[in-house]
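Only one protein chain is missing from this complex, and each of the others stays in its spot.
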Amino acid sequence: MAILVGENTRLLVQGLGRDGSFQASRTRRYGTNMVAAVHPGRDNLKFEDEVPYFSTVAKAVEQTGANTGVIFVPAPFAMDAIIEQVDAGIELVVCITEGVPVLDMVKVMAYIKDKPTRLIGSNCPGVLSPASKAKVGIVPGNIVRPGNVGVVSRSGTLTYEAIAQLVQHDMGQSTCVGIGGDPVHGTTFTDVLELFQSDDETEAIVLIGEIGGIREQLAAEYIKDHVTKPVVAAIAGSSAPPGKRMGHAGAIITGKAALASEKNKALEAAGVHVVDSPALIGAKMQEVLH
Amino acid sequence: MAILVGENTRLLVQGLGRDGSFQASRTRRYGTNMVAAVHPGRDNLKFEDEVPYFSTVAKAVEQTGANTGVIFVPAPFAMDAIIEQVDAGIELVVCITEGVPVLDMVKVMAYIKDKPTRLIGSNCPGVLSPASKAKVGIVPGNIVRPGNVGVVSRSGTLTYEAIAQLVQHDMGQSTCVGIGGDPVHGTTFTDVLELFQSDDETEAIVLIGEIGGIREQLAAEYIKDHVTKPVVAAIAGSSAPPGKRMGHAGAIITGKAALASEKNKALEAAGVHVVDSPALIGAKMQEVLH
Amino acid sequence: MNIHEYQAKEILNRFGVPTPRAEVASTPSEAKQIASQIGGRVVVKAQVHAGGRGKVGGVRLVDSPEEAKKVSAELIGTRLITKQTGATGVPVDKVMIAETLDIKDELYLSIVIDGDLGAPVVMASTEGGMEIEEVAEATPEKIFRIAGDPLIGLTGYHARDIAMALGVPKQSLKSTIKLVSDLYRVFIENDCSLVEINPLVITEDDQVIALDAKINLEDDALFRHPNLAKMRDHNQQDPLEQRADEADLAYVKLDGGRVGCMVNGAGLAMATMDITKSAGADPANFLDIGGSADQKRIEEAFKIIVDDEDVEIILVNLFAGIARSDVVAQGIVAAAKETKTTVPMVVAMRGTNAEEGLEILSNSGLDITGAPDLAGAAVVLQQKLLELGGSD
Partner (left out) sequence: MNIHEYQAKEILNRFGVPTPRAEVASTPSEAKQIASQIGGRVVVKAQVHAGGRGKVGGVRLVDSPEEAKKVSAELIGTRLITKQTGATGVPVDKVMIAETLDIKDELYLSIVIDGDLGAPVVMASTEGGMEIEEVAEATPEKIFRIAGDPLIGLTGYHARDIAMALGVPKQSLKSTIKLVSDLYRVFIENDCSLVEINPLVITEDDQVIALDAKINLEDDALFRHPNLAKMRDHNQQDPLEQRADEADLAYVKLDGGRVGCMVNGAGLAMATMDITKSAGADPANFLDIGGSADQKRIEEAFKIIVDDEDVEIILVNLFAGIARSDVVAQGIVAAAKETKTTVPMVVAMRGTNAEEGLEILSNSGLDITGAPDLAGAAVVLQQKLLELGGSD
């Protein structure tokens, strides 16, 4: 079954500039069912001669039944794109765009609070479920393998790292979810843990956190109370200095709770298999599962 | 039983300036259970030597269990007072204040949309249930009489007018509700009709509308589909010229639907007993009920 | 609060909405100077708070600075009577001298509050230059409506939808989207009750420009815009309405009526107008003295009615909740004595201290006829009108 994306995914891609087009192309080659492309001024044209272009999301949804949207528009327009997709009734919106102003994300979160749409991101690599060849975002399709480990991470490249280590140790993935590196973001660790816990295809979970915020602690609390599947976790940034933004807008040590050590402590107390370094995820998962 | 207010009403009055104090005093003399007064800088004092003052609504609710709030603060601070009462968990908030900027009310309505609080007003005379001596607002207690007619009106003085006519024709009121004259307001005709329809104590309903907006038409639709009790209605402003604001911010003819004649037509089509003038409400109700 | 076209365009410019090059003149020679600065054919527009000025010569095309001076001289200092003004019209104190544009298309764009939606609504139509009410009546499908969101404002994609609904050429799409967004900010950030661009024009070189502009500011929110409040032009108001404004009374002068109405409460005031009409006469005014009116305000309210030359009889209708009837009666007596008025009055008083109030009036020596209630007031008024003779 996997989570979030699968055989029923009907994908709409919004923002087909250079990067968006490149990724849309790879998404299609991977086998994902991309049904609509939204980009202004390209009505009546087709992406790669097959996928119809629309000027508005509403029209695209109406005519193609798209239920999942991925956003590649530039940061100044990302809030608007998210809201356009929410208003059009898209069920899952994945915002890849990096550099969205945080006050825009504050508004977006307030706006979608009582709406049925689920948002992933902004500033995330998106979601991929190998068994159903459903890829919504930029996780490379050539490194994954179908299997039973769910992966959730704040970082894109560390998601790939975890996937590669799992494959190296002969384990595949049910779904890989990058929740993104922005301080205010849609779907959280806790949300994804809840989904993995009730997903039949997922036997174990990899969680990769980083410095900043308290989401890892909230995840630990949730795991303690609700997650029975084994969880292997790593927190990046134990060597980062305080007060400096480490690339991701959310990766900054602003107080004690933001430290990697505090997060490790909370996860360990929740029974999570915490490894000292993201380099050890694969080995630890193999040990846990065998 | 009556609606909205009754024996369980525990009233908090916010804004005890000249008018607020005068009204609070009359409210208490009428017999309403006023449990808290909120006004800055009067902590540890008591209103009329009996009702404790608080600086914040949260503290007042915590210490007195107030469940109903009435607002007399000046217009520039009314939005804030409403939100403070909503945030403190007050169940029924009645905003008497006139002249609240309409964009403030737009924000208020968006804010309370998914909250459990019910708002009446702004710019309304409030609610009074004679049988349980519960008065929240400025409807004069000396003109009402317990009985079985529910009164709902956009206008304060026309509420009194209707009450006086009912009494003159020997009919009392279950509850009188002034929903207010502002274009954007909380509880609507439709909301109150729904409450009256399911209230055992209410046998018939008086509805007094006026020019502007389409709420009377929406009420007519609701009556047609859901209200089995007899309704007598009058619309004020048939002689008003277009484009001029008649006192109430909402009482302005901006298009065809805003005309008294259109509203009368819609109500008549819904089976409502429409009278040509608010002067005939009492007589018509007597005719309908006897 | 109404403001002038030139003031509205000042606000628009501040928010980035383009308008034709223009300046305002208070004298014909100023007008000439501006016209020669702008050059070529210009338009002279009377600055008045009333629509329909074009049809009565308030908007004139001229070919030379000399002609601009001549036309301005014809306008400045006169009163303009349009279908939206009373019979006395409104004074022209200033004219706007504006460049003329080569226009390809005329569109319509406005923003108002939709009370029932509880949000500002943008209305757009390809039928520019026509009154929107007429378009709404004749071809409602040509009006495109989109509500803003209280949290987000007008989203970019909605602005784009509006621009597309307006059918602007592709090369004007981007500037139209920006204009729509900017106009929405004008509405929100200035607490407007109306922003109307009619027509919004597309020029031959695909610029998008607000050719005309009307902005009404919400009175209740003026306290947070002191600079906008200063834009009020008292000269454009009816002098009686102006006095009512200053006394903080809700008053509307109604053309052609002869029954002065003095009431507490907006709803009751409308109902009083309605029964006046049903009694066979037209009301001369709407007047709500409010809930907690003190004697000074009541005196001024009464004087405003008495000073209205159209008023032949006064209908006082009071249902005192907060107000006290005796205070109102004292105010009326004091004002009547001061103005030495002999206008007859029909008085219905109920509520707080109604009997005392009625007694004060009865003992005042004024021409007072009591009425028991709203229905009774209609009957008594009809009798008194018959006595006065004549009918509307």
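First chain written, first letter: the chains are A, B and C, and each begins at residue 1.
Heads up, the rule we're going with is that a contact is a pair of C-beta atoms (placed from the backbone, for glycine too) under 8 Å apart; a residue touches a chain by one contact, two chains touch by 3 or more.
Since this is a predicted model, take the numbers as computed values, not measurements.
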Name every shown chain in contact with the chain that has been left out of the document. A, B, C
Contact with the hidden chain (one of A:V184, A:V232 or A:V274): A:V184
Contact with the hidden chain (one of A:H39, A:K107, A:K133 or A:H273): A:K107
Of the residues C:V59, C:L101, C:M130 or C:L151, which one touches the chain left out of the display? C:L151
Residues on subunit C facing the left-out chain by the touch rule are 150-151
Residues of subunit B (touch criterion as defined above) contacting the omitted chain: 40-41, 55-57, 77, 79-81, 83-84, 87, 107, 110-111
Just the residue numbers, please: which parts of subunit A touch the chain that's not shown? 19, 22-23, 75-76, 99-107, 109-110, 125, 138-140, 143, 153-161, 164-165, 168, 181-185, 208, 210-215, 218, 234, 236-241, 243-251, 254-256, 276-280, 283
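In this section, only the chains that are shown with their structure count from here on.
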Where does subunit A touch two or more other chains at once, residue-wise? none
Multi-chain contacts only, two chains or more: what residues does subunit C have there? 149, 151
